[in-house]
Each structure stands twice: as structure tokens, then as C-alpha cells.
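The complex appears here without one of its protein chains, the remainder shown in place.
Presenting chain A:
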Amino acid sequence: MEQLKTIGRELAMGSQGGFGQSKEFLDLVKSIGEARSKAEEDRIVLSEIDILKRKLLEPDVPKRKMKEYIIRLVYIEMLGHDASFGYIHAVKMTHDDNLLLKRTGYLAVTLFLNEDHDLIILIVNTIQKDLRSDNYLVVCAALNAICRLINEETIPAVLPQVVELLNHQKEAVRKKAIMALHRFHRKSPSSVSHLISNFRKRLCDNDPGVMGATLCPLFDLISEDVTSYKDLVSSFVSILKQVTERRLPKSYDYHQMPAPFIQIKLLKIMALLGSGDKNASEIMSMVLGDLFRKCDSSTNIGNAILYECIRCISCILPNPKLLEAAADAISKFLKSDSHNLKYMGIDGLGRLIKISPDIAEQHQLAVIDCLEDPDDTLKRKTFELLYKMTKSSNVEVIVDRMIDYMISINDNHYKTEIASRCVELAEQFAPSNQWFIQTMNKVFEHAGDLVNIKVAHNLMRLIAEGFGEDDDDADSKLRLSAVESYLQLISEPKLPSLFLQVISWVLGEYGTADGKYSASYISGKLCDVADAYSSDETVKGYAVSALMKIYAFEIASGRKVDVLPECQSLIEELLASHSTDLQQRAYELQALLALDARAVETIIPLDASCEDIEVDKELSFLNGYIQQAIESGAQPYISERERSGMFETTDYHPQDHHEVPSHTLRFEAYELPKPSVPPQASTELVPVPEPYYSESHQPISTSLVSERESSEIKLRLDGVKQKWGRPSYQPTTAASSTTQQAANGITSHSDGGVGSSSSKPRSSYEPKKPEIDPEKQRLAASLFGGSSSSRTDKKSSGGHKPTKGTVNKPATVPKENPTPVQPPPDLLDLGEPTATISAMDPFKELEGLMDSSSQDGGSNDVMGLYSDAAPVTTTTSVDSLLSELSDSSKGNSRTYQSQTSKGPNTKEALEKDALVRQMGVNPTSQNPTLFKDLLG
């Protein structure tokens, strides 16, 4: 009804000749307004598109008519349809001399085009012309357009003019010019790096609008580089003070609050500057205290400012009085009936809790209320708070709640977030491993496809490593409980892939370990998994490898293996699989089934997933064989560097070439045609790979696969590296190493690469520990104070989670700033007298102050800061570069050493490679082809 009345009003207005409102336009708007469904709206818009396509092509469309068409185009795009057919007309309209038409043209262009659109080039010229206009409104329109349309490449075309406009007599122009510069800074910081001082200058503009706008770019600049702007602390404080003292024009008041949006921006900037800076924090404390006292908490805007004060206090180093004031404000928020204020209160609590952990306790009930509130927004905010206040004493309650909530929602974005938080908290504070596994099961079951793969690896490692203390009993209990829970879950339909991988792995490793479940039972379950998720190759791979382990353990313990018919058919199916990975696994499984107990035990030792696998780079186990070969007249091995040509040394050490592709660039290859050509040099330039490797390596690769199984991440990394190293087709399995030999058998040089196969994986774990643990401890200490000590104790004692370092707490904890803080600039002292001279324009005063200071010492200071900083950083970077260089050269020499030292075996190495040697020395009857090539 009300609508109809206004339509009447508008129609009356239209008939009065309101500018540009033709009957046609009014009808269109009316029909869109009256459309009762999206479909109806679409119909209207589609017919409108047809009409406009025709009309825009008519010759000599009157300008006013054209403006209307452009707005109709805006409608079309706003309602979700493409209006690109009319873009060019909007561009043309920007050329118009009439201000309203021009501005409408610019508006439409900014709504239609992104900065990289081809048509922009047609506008740049117009913008340049308009920036020179005498009419400041035209200049403003052009500056508006600049903020939307200019990209990195076109910045230089308008930059000089924009800089000039910073001193325009009209404040509106100065304001827009500074925002244009802000935009340039965002798009391409280097383009305006020499103009940064302008932002400081405009802060002292005598128009509060320009000053207020300048706070936006300054906020960006300060968040990028706090230290360079420490000198402005007192200026900002003084501005804030003047604002609160109502020295700004009344027109900036909002609901009796003086310029609240400027106040809030200032508080945000102060939070940045005061973070970890005692000096700055002290300068701010006075005005912050005033704000708390003065702010009218009965209005929304007053509360908005209070909330911003709380945020500011949570960032700076506040004095106890301020903390108390902030806590009071928070409790007012929490006690309010308004959900909005409760939300702000919970958020504030989450921020303040970092500084005073016990503040939450007095609000327990309010927090629980918010948690149980049906309002999703409030609930999520409360979970965020709980997440921040979790400790080992409350982790169970909190994580259980989180999981319940996670299950209840279907917003994947948030589900992912809350799942990762659950995992994080569980990893960090788990009271028992049992609980940890149960929790992880729930997370995997309900959000398995959303969690990071690392989480799965961590869980597997936890189950494999157990408590880390020598408590085998507890470990096996843990594993049994994991196995039991998985056997229960496994028949659930539609489990996430990642979870199935974990299940398969655990069942493979520990399914039969306890003797509670028979091999055929477990293997049946694994076959079911492979069958039920036959489209998921990763799960199938895990299942097959798990089967292999189950059978291996059976064989090793001397029991007879009955391969279930379904397993048999699974293996047969996979033997013909299109996936080389699955095929390889199936072949390996088949080969393993034919081996005897001793070989199998060596290949897949029981519960050895945590054992380090030592790879003998020297291949010393072959020494005996080499000796024999040389005695019977074979050529001795000549290392690659001694060799200049290519000759057929392949039969010596196929193993040598194992990981060579993992080298990055093989410069060595180019050194081959050296002048010192030994007589034996063959004329062949290209090595002819010989198909020497054959299945003889099968057992070795099997063992490698088991290594891979035991710590998945290791060889995956290898695979990745190989991918970069060499454009071959290798899957990530260890099987690649055998095929690798076929591909580039001879060319490779000695052992560096092989070594990396064993050292690399481990190094992929280790860096985490030193990197995160200390930080976590520090975080924990600063987050929770006294109670943290027990937790860090717990963590260090709970050695089972050494790498649970995936935690990334937001590091907003106030840190001690190591850099010496500048003494407060004179600005503050000078600033006080101006504040007392109330008759004068405060901003003019301030400007004068700033100017003089920049003439005297201010600018020097700034320059000094720069000149100080610059050489320091360069030298350090040079240093680090140099040290890196020397490091890398050290590394090189090391590899050279290892290359040259390659030769006779050491006793140690002999022991190390028992595993591989056994296979080589004791070929089983089932493997007559083992090393056939070597034996000739």
C-alpha cells in the first residue's frame, strides 16, 4: 500500500518533468518493482535487453535519453544479466561536457568494467582531460573514476596530475586525490613510494574531511611498517583528543557523538602503533581513559567506539586501570539484552583474555548463554572465544561441543574451520590418547574430506609411536582400541577417503597384532573397503598395502596364509589396473606371497613403521660380488668424473642411479667431453639404456614400499621432487626407482642422490620441531600465564606428539619490541598549548605544528630513520646471502667428498644394509632372476 502511494508520488514527480524520468523509464522501474518472482524479473530484464539493443543503435539519441539508457543498463547488470553490449555507450558518455551526464557515464563505467577491461584505455584520455577541468566537480568525478579504473600500467598516465591536485584549493578534490594516491599505493606500492610523505602532509590538512580520509591510507601504511610512523603517535593522540573535545565542525557529529568514524579509525591506527610499545601505549592511555569515561554506552555508536577502545587496549600494553575499564565495558556488553552487544562482548572477551586470562571466569554464565543461543552468529563467536580459552582442563568439554556443532551444520567453509580447530585443540591438549583417537575419529567421520592430509599423518604417527615412553603395554592398548573403533566404523556407508586411508593403514599395521582378530577377518574387511570405494585409487592403494602387511605378518610368524577368494579376485583385478601405482602394489603383493618367511620378515618387519630405514649409499653389500666379477676379468668401476665417454658400466651399480633424478640440475652431464679422454672412451655420445634392471629388483622395491607405507610422507616427497627433477612419468611409489633405472640407467653419477632418499624424508619432519615448539610454548606462556607451565610440561612429557606443531595461533600477543623506541617527539608538548587555544582552528594549528616540526627535526628524523634502516638491512641481507653462499659451497664440497670417498665399504655400512644385503645374498628359489643381469 505504502509502495503504491509512493509510486503515485513518483509518477507525479515524473509528470512534473523530473530530470531524465521518461514514462518508459518509470514503467520499467515500476514493473521491476512489482515483479513478484525472480522469473518474472528475469523476463522483464530480458525484454529490456532487447529493447535497449535496438534503441542504442538508433542514430542521434538525445543525450538525456542516452543517460536514461545507461541507467537502464545498470539495472540490467544489477539484476544479474549481461549488458556488455552497451558498455561502449557508457564510455562515450564520460566524454560529455554536461557534468551530470559525465558523472553518470563514469558511474556506469565503474560499475561495468574492471580495471583490466579493454575499454579502459578509451577513458584514460578523458580522465586526464577532466583532471585539468576548472569545474572541481568534474575533477572529483574523474578522481572517483581513477579509484576504480586505473591499473598498474595506467598509473603513470595520471599520477603527476593527481599529485598536483593534492594541493587543490577545494577540500573535496584534495580528499579524492589522496584516496587516488591510496589506490595507487595498493595497486603498486612502488609507483608512489616517493610520494609517501604526502600522506603525512595531508594528515595536517585544515579540512577535517581530508584529514579523516587520509587516515585510511595511513592505516595501510602503518600496518605495513609500524616503526616508520612511531613519530606520529602523539599527533594521532592529539587529533583524537581534539575530536573528542568537539573541535570538529558539527556536521561530523553523528547522534551527538563527535566524528565517531574518525575516532574509530584513529583508534585502529593507535592499536597498531601501540602494539608492544610501552612508550606509545603510555601516551595513548590518557585519551583512552577519557574515552571510556565519556562514551555514551546507551547508543550504538557510543558502544562502537567503546568496542574499538577495547580492541585498542587488547593490542597495546595497557595499564591496569585501562584494563579494568575495558573489562567493565565488556561486562556491560555481555549483560545487555541486545544480541549485537553480546556479540561484541564475546569478541572483546576473546581479545582481552590474552592479556588477563581470568577475566572470562566472571562471565561464565553469559558465555554459556551465548553458546546455547539459537543465533548461529553468536554461537560461532562464542566458539571462537572457547577456542581461545581452551586448556587441558577444559579441552574435552569444548572439543565435544565443537564437534557436535560441526556435525549439525552444513556450511563447508565453517565446517572446515571448526574441524581444523578441533584437531588443533585435540592435538594440543588431549588428556589421553584414547580420547584423542575417539575425537579424531569423529572429526574424520564427519568432516574427513575437509581436513588437511597432515592431520591424518599425525594420527597415524601417534598410533604408531604411542606414548613415546617405554610403555609398550599402553601402546598396544591404544592400538587395540584404535583397531576396535575402526572395525566398528568401517562398515558405515560413505566414509571420507582420508579417514579410510587412516583406517586401512592402522588395520594393516596393527589389525592382527594383538591376536584378537584373525588375518582373514581383517583382510576381508580391507577387501570390503577396496570394493566399496573402488573409484578411490588412494584408498585402494592403502587397502592393498594393508593386505600385504597382514599377509606378511602371517607368513613371517609361520602361519599358513589363506588368501580369501575376494582378496584373490581383488589382486587379480588390480594386476590389470590402469593405475601403475595399484598395479605395482598388486604385483608386489603377489610376489610377496611366494616368498619364504625369512625374506618376508626382512621385507616387512612387524611394527616397524617407526624404525628409521637406513639406506646404504655405498652399496657395500655388493662388494663381494664385484670382487668376484673383477677377478673373472670385468672392468673396474670408474667414477663418472674420471670417465669422459660413455661405456657400459651399467652392470656394475644399477643401484647407484636410484635417486639421481632428484638432483636439481645435472651440470655434470656437460662436463663429459673433457680433453682427458681415456683410451677406452667409446664413441657413443648418448648412453644407451639397457633393460638390465628387470624384476630382479622387485623385492628391494617391495621393501621400499613398506618403508613408504610406514611413513607415507617420506616417499611422497621424493615423488614430488622427482617430478621436478625429470619429466618422466613416475608415480610416487618407490616402484619409480626401478623404472627410473631403466629410463636413465647409465648416465647418473654416484651416490648423492641415493643418500637423499634416506636423509630427505627425515629432514622433512625435523624442521617442524624447532620451528614451532618454542613459539608454542612462548604463546602458551603469554596466553595463559601461570597455568601454562603445567601444559608445557604435559606436552614435553607427552613425547608422543613431538610434531603436533601444526598449530597456528594468531600471534596477536603483545610482544616486547626489541627496537629502541624513539623518545616521544616534541609534538605532544607543542600540541598541548594549541589545545588550549580554543578560538583557533585546531587543524590549522596542528598543520603549523607538523610543518615546523618537519622543517626542524621531524623530516630529518624521518630521513634519519630511512638512512639508518637502509644500510642495516642491506648489509644483513648481504651477510645472509654470503653465508648462504658459503653454506651451499660447503654443501657442495660435502657432496664431492662423499663422491670421492665412495669406495670400499666400512663395517658400519655393512651392518646398516643388512636388510638389502640379505635379499641380495640369499636369493630365494622363487626369485631365480634376482640379479640375473649382474651375474650375467
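Observations on the structure shown:
In the analysis below, a contact is a pair of C-beta atoms (placed from the backbone, for glycine too) under 8 Å apart; a residue touches a chain by one contact, two chains touch by 3 or more; residues count from 1.
Here, contacts and distances are computed from a predicted model.
Only one chain is not pictured, and the protein name UniProt records for it, out of "Myotubularin-related protein 9", "GPI-anchor transamidase component GPAA1", "Small ribosomal subunit protein bS6m" or "AP complex subunit sigma", is "AP complex subunit sigma". Across the entire complex, the residue among A:I71, A:M406 or A:L582 in touch with the chain not shown is A:I71.
Across A:S47, A:N114 or A:S432, the residue that sits in touch with the chain not pictured is A:N114. The chain not shown here is touched by just one of A:L378, A:L507 or A:I603, and that residue is A:L378. Which of A:Y69, A:F199 or A:Y343 touches the hidden chain is settled by the complete complex: it is A:Y343. Mapped onto chain A, the interface with the missing chain covers residues 2-3, 6-7, 10, 13, 19, 21, 26, 29, 32-33, 35-36, 38, 41, 71, 74-75, 77-82, 99-100, 103-104, 107, 111, 114-115, 137, 140, 144, 147, 172, 175-176, 179, 182-183, 186, 209, 212-213, 216, 249, 251-252, 254-255, 259-262, 264-265, 268, 300-301, 303-305, 307-308, 311, 339-340, 342-344, 375-378, 380, 413-414.
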